[in-house]
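Note that one protein chain of the assembly has been removed; the remaining protein chains are unaltered in position.
Chain nomenclature is as follows: A, B and C, assigned in order of appearance, with residue numbering initiated at 1 for each chain independently.
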Amino acid sequence: MTYIAKPRLIHPGLRKNKLGLTVRDYEGALSTLCAGCGHDSVTTGIIQAFHELDTPPHRVVKLSGIGCSSKTPTYFLRDAHGFNAAHGRMPSIATGASAANKQLTYIGISGDGDSLSIGLGQLAHAIRRNLDMLYVIENNGVYGLTKGQFSASADLGSKSKRGEANSYGAIDPVSLALSLGATFIARSFSGDKRQLVSILKAAIAHKGFALVDVISPCVTFNDHEGSTKSYRYTREHLTEIVHSDFVPLKEEITVDYEAGGAAAVTMHDGSVLLFTKVAEGYDPSSREAVFSYLMKHQASGKIPTGILYVDESGKDMHELNRTAETPLSEVGFETLCPGSAKLDELMDDFR
Amino acid sequence: MTYIAKPRLIHPGLRKNKLGLTVRDYEGALSTLCAGCGHDSVTTGIIQAFHELDTPPHRVVKLSGIGCSSKTPTYFLRDAHGFNAAHGRMPSIATGASAANKQLTYIGISGDGDSLSIGLGQLAHAIRRNLDMLYVIENNGVYGLTKGQFSASADLGSKSKRGEANSYGAIDPVSLALSLGATFIARSFSGDKRQLVSILKAAIAHKGFALVDVISPCVTFNDHEGSTKSYRYTREHLTEIVHSDFVPLKEEITVDYEAGGAAAVTMHDGSVLLFTKVAEGYDPSSREAVFSYLMKHQASGKIPTGILYVDESGKDMHELNRTAETPLSEVGFETLCPGSAKLDELMDDFR
Amino acid sequence: MDNVKVDRINEFAFKIANTNGTGSASANGLIMQAIFRMGVPVSGKNLFPSNIQGLPTWYEIRVNKDGHTARTPAFDLIVAMNAETYARDIQELQPGGYLLYDSTWPLNPALKREDVHFLGVPLAQMSRDSFDKPREQILMKNIAYAGVLAALLDIDTKVIDQLLEEKYGAKQAMMKSNHLAFKLGYEYAQKNFKCPLPFHLKAMDATRDAILIDGNTALALGCVYAGATVAAWYPITPSTSLMDAFKGFCHRFRENKETGENNYCILQAEDELAAIGMVIGAGWSGARSFTCTSGPGISLMSELIGLAYYAEIPAVLVDVQRTGPSTGMPTRTQQGDILTCAYASHGDTKHILLFPANPEECFYFAAHAFDLAERFQTPVFIVSDLDIGMNDWLCPRLKWDDSYKPDRGRVLSADQLEKMEKFLRYSDEDQDGVTSRTFPGVHPKGAYFTRGSGHNKFGRYTELPHEYQEVVDRLSRKHAAAAKYAPAPIVHTEEGATVGVVSLGGCDGGVREAIEELKKQGIICDYLRVRAFPFADSVETFLRAHTKNFVIEQNRDGQLRTLLMAETGIEKERLKSLLAYGGFPLSSHHVVDGIRQQLGSQS
Partner (left out) sequence: MDNVKVDRINEFAFKIANTNGTGSASANGLIMQAIFRMGVPVSGKNLFPSNIQGLPTWYEIRVNKDGHTARTPAFDLIVAMNAETYARDIQELQPGGYLLYDSTWPLNPALKREDVHFLGVPLAQMSRDSFDKPREQILMKNIAYAGVLAALLDIDTKVIDQLLEEKYGAKQAMMKSNHLAFKLGYEYAQKNFKCPLPFHLKAMDATRDAILIDGNTALALGCVYAGATVAAWYPITPSTSLMDAFKGFCHRFRENKETGENNYCILQAEDELAAIGMVIGAGWSGARSFTCTSGPGISLMSELIGLAYYAEIPAVLVDVQRTGPSTGMPTRTQQGDILTCAYASHGDTKHILLFPANPEECFYFAAHAFDLAERFQTPVFIVSDLDIGMNDWLCPRLKWDDSYKPDRGRVLSADQLEKMEKFLRYSDEDQDGVTSRTFPGVHPKGAYFTRGSGHNKFGRYTELPHEYQEVVDRLSRKHAAAAKYAPAPIVHTEEGATVGVVSLGGCDGGVREAIEELKKQGIICDYLRVRAFPFADSVETFLRAHTKNFVIEQNRDGQLRTLLMAETGIEKERLKSLLAYGGFPLSSHHVVDGIRQQLGSQS
């Protein structure tokens, strides 16, 4: 932690965070995505979230699979190690990286194809292990990089650019995660930066697997009339059923809220998540209540957004495995190797 | 359909079905599983179900992955083609077989390892396609064939034979299927043959994907004190929240039930599913209600059984694809090949 | 040397540098097709990035009266539409060549090259002045450079009119815009430059019986004609357009327009593991089924490929190769999967591979592949590549022999089964390596339990060494037997040849051109093009006939050479590698230089 990136350039107008870094210091290479692609907005949100959380960029590990979405880790946190894995295999790579070094912050970026088709099994099992990471699905209902085939999150009946209607039902990552016991589940929209950033910050603070499904339209292949993942459709069907604010540990909690109208969840690191505007009777700590809400909204064609479910009590993979505090990658060889005397002793067991 | 198996041996005492076949004619090779293995009881249930449904054995295709459970297709319906696929890959093989011949009856047998770990993605997508098949998970919470490792359905804290406690939460195939939009979901217990057979029959009659999760204890590796998939534990924690009867199309419906106390679902082929004893307020046609029930029972340590969810309105893979009525494997080459004249015409498009 | 001093008719190459996502495909296609319609042999290579919008892309067009259509890296003219790549593009011009650029903005003087002619046309300006909508301005700028090219290269404008009529006949507004844009460019060039350039076109009659088609489309069409009904795949460049084309043809030929019923089933699988599973399931159940993929997909399919091999289930896999390893360069070509395909899967496995050299063979090999897969009850790979699969090639019109009957191999009918005492799945009574199979649902006697676990000739589980060996030994014989049924190598011998040249697939054009060139330079080569594995006996015969054989292929490790060493009796000393693996299609220059150099250094 001693080698914090030096601020690159002095942009006099830019706010510095506690590390003295401006938002520019959290950026990456120039995007090569299509102009207007939702994924670029998500990138901006991520940059802002990390900046606001005062995270040292090089203590972050950013990973992805393959797809337009999976290219985006190059576009943020240039000082963080990145791993552009194979299609659908990011969760396992992240699991291994975390196993080797539990002290870093892990963020994975994936697409709906990457996560819900080829990578569904790995996603499900990362959830099951409650791997401590933020997992973002940049969900556009299509395979962007391979030019517009329907993905598994394409809604039944949604039209492709060529006019074909999708004949299969959608896999909804939110309900899926709920059924698999995920401990943090949220949905947002790339076009709603305010909400997105606050969700991302809470998700990063969450100890355990935080799934954030972001509807992120593909302007090139899925933003036309008839698509249910277009900017227009999404804007018209969004409903923020949970409005939450994330209050980092170090800030004083000054947010004003009526008693009864808000619920507060204390995160693992002591920061607080305030549910300030919650649909009536919504209980983000009850799987069944959340599932009910999802089903009802689905039936009425609405897309519920917000932090939909949180459970801060779950143990993460390392707690479950009782991994030592020192990252395994840093434990000295002397500690790891039992040495010749112990071997000699052990040999007697094999006689 | 003209080549129906001839009854093999005359067992005077055995009931003959409409095809003149006795239950013996639905058997297979001798089981090589451990004495007392739950899977053998499931085999018996399958034999009985097909016999009672008067299904011509050779019009059934039986498939499996790899595992003790996946060996069982050899033990029933010796006149049916069988396919012992690779570990976790049965759903895709079944999908292809069905694509080639939609007129056969498909039954897949899998294990919790085969379906919930390596095969999770394929299972999920077979559900999504609503592939018309009966899919049985013989769920024992362990990898039987590889000698007792925990599977993904092992409950948190369940003890292995060596005394280790499982540290991860279980993946419940029933909630998973619910979140994925499965159209028929049931759970049973290998020790409850009556219930199992009636569920299997309904599942076979169902048009679309029918998931039947059968708790099927592994006597060798997971039937000890401390296991939550043992015979004893299962018996003690079972609760039949839905008692249903399946009434095949051709039988007259004479079952007596109080109005309001039972619900009836008409299956695709016209047969009827009667929910005769239903936990108060249980609605097998509402995903959210079913999910609530599951969560509540899970919290109280109960294992709900019965036909938990049915939706006969869903289109199956072939309807979604509008596949021709004649099995593709039987369409004549003359029909398939456009011929030289058409080709010549087509060539002008490439100039 | 100034290559363009003398007039060269129908023998030159040019390329258009652009940014992807700007819709240049129709302009490029228009030019290419117009040349084709003028009866002049032409080929196009699309070098596009693995990205959707905003990165550099090139479209290379080669015109060659002798029909050489391999890629050439020697450009006489470059249309530089992408400021980002100006520097590189200018460097790639032949001395004396022409650079056509958009003079709306001034050209950086630092980029100037003394030995190159610069032709500035204010394309963006012209387009902005004539069209309103931003999108149209971008598109029409492209059509405008097509107009300039037409003037510079003497493209028949009547042909252009005709093409626009065919394309936009129904959409008058579009037609008008295109005409206008084309004219703007054409007239600007006529007015400002000396047209045509010293290299240009002149109508010929060399494409009358030809078509322009890409390999993926041709292969998809072959699958339709072969009677394939089940296709399962997962999208991956450069194989995606194959399934798109298959879907299009099925839509056209396999749908009952009255009932809406389909005589096909295309399954977009959740991944490649599932795709091959579906193909195997369908093949097992009696449908002709296939998948198309690229390298990463083959890796993912390997476990189930072994299952199909061992359980003896027909399957056709098209591997449209791209540059590996790993994700590699998804939009660049290579022949890097030869060994992977030949020995795919753990344990002792060997597969049948077909190597088409062009779209024409893609079409014919499709039917051949299904016949082999069903005759030998095993996976068959059609090993194509991005260059063949995605570029438009000049080919003879495809023909179909209506007397063709699919070779379904040994399949027992219900009647045959009814008459049999007992059906034994893997029993090889007549010792030809192939045994009889049955389809599910046909007859109870045909039932057996298909498995990838150890089985004996009766299809029953076994762990006995001799029973196990009996089956795998037969598989080995069966594989060898396929050599006689697979496409035979194409051999071209020359009087006085001193060296052999061996190659495969998409190398063919470049190699043939190089052999002609070498002959002019006094180096006479015999040529054998491998078209299948297992190798026909004639391959070894050819190799034996030369002390030195150059094995030319597009990968780093000389994979075909390895396979030849491993699977023929030839001494490896006779086999010299000549490799190209940077991701671009092979050009004859590379071959000529490579052979000369190797001969030189040893003579």
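The working rule: a contact is a pair of C-beta atoms (placed from the backbone, for glycine too) under 8 Å apart; a residue touches a chain by one contact, two chains touch by 3 or more.
If you're wondering where the values come from, they're calculated on a predicted model, not measured in any experiment.
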Missing chain touches which shown chains? A, B, C
One chain is left out of this view; which of A:A80, A:A152 or A:V310 touches it in the full complex? A:A80
Hidden partner chain, touching residue among C:R451, C:K478, C:R512 or C:R531: C:R451
If the hidden chain were put back, which of C:I298, C:L354 or C:I515 would touch it? C:I298
Listed in rising order, the subunit C residues that touch the chain left out are 49-50, 295-296, 298-300, 302-303, 306-307, 309-311, 323-332, 334, 336-337, 339-340, 343, 345-350, 451-454, 463, 465-466, 468-469, 472-473, 476, 555-557, 559, 562, 565-566, 569, 571-573, 581-584
On subunit B, where is the contact patch with the chain that was removed from view? 32-35, 66, 68, 84, 86-88, 117-118, 120, 143-147, 149-150, 152, 220
Can you list, in ascending order, the subunit A residues touching the missing chain? 2-5, 57-59, 61, 73-74, 78-86, 89, 91-101, 103-104, 121-122, 124-125, 129, 318, 321-325, 327-331, 333, 335-340, 342-344, 346-347, 350-351
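The working rule: only the chains that are shown with their structure count from here on.
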Of all chain pairs, the one with the highest number of C-beta contacts is B-C
Roughly how many whole angstrom separate the Cα centroids of subunit A and subunit C? 40
In whole angstrom, what separates the CA-based centres of subunit B and subunit C? 43
Out of subunit A, which residues touch more than one other chain, so two or more? 117-118, 120, 152
Multi-chain contact residues (two or more partners), subunit C: 270-271
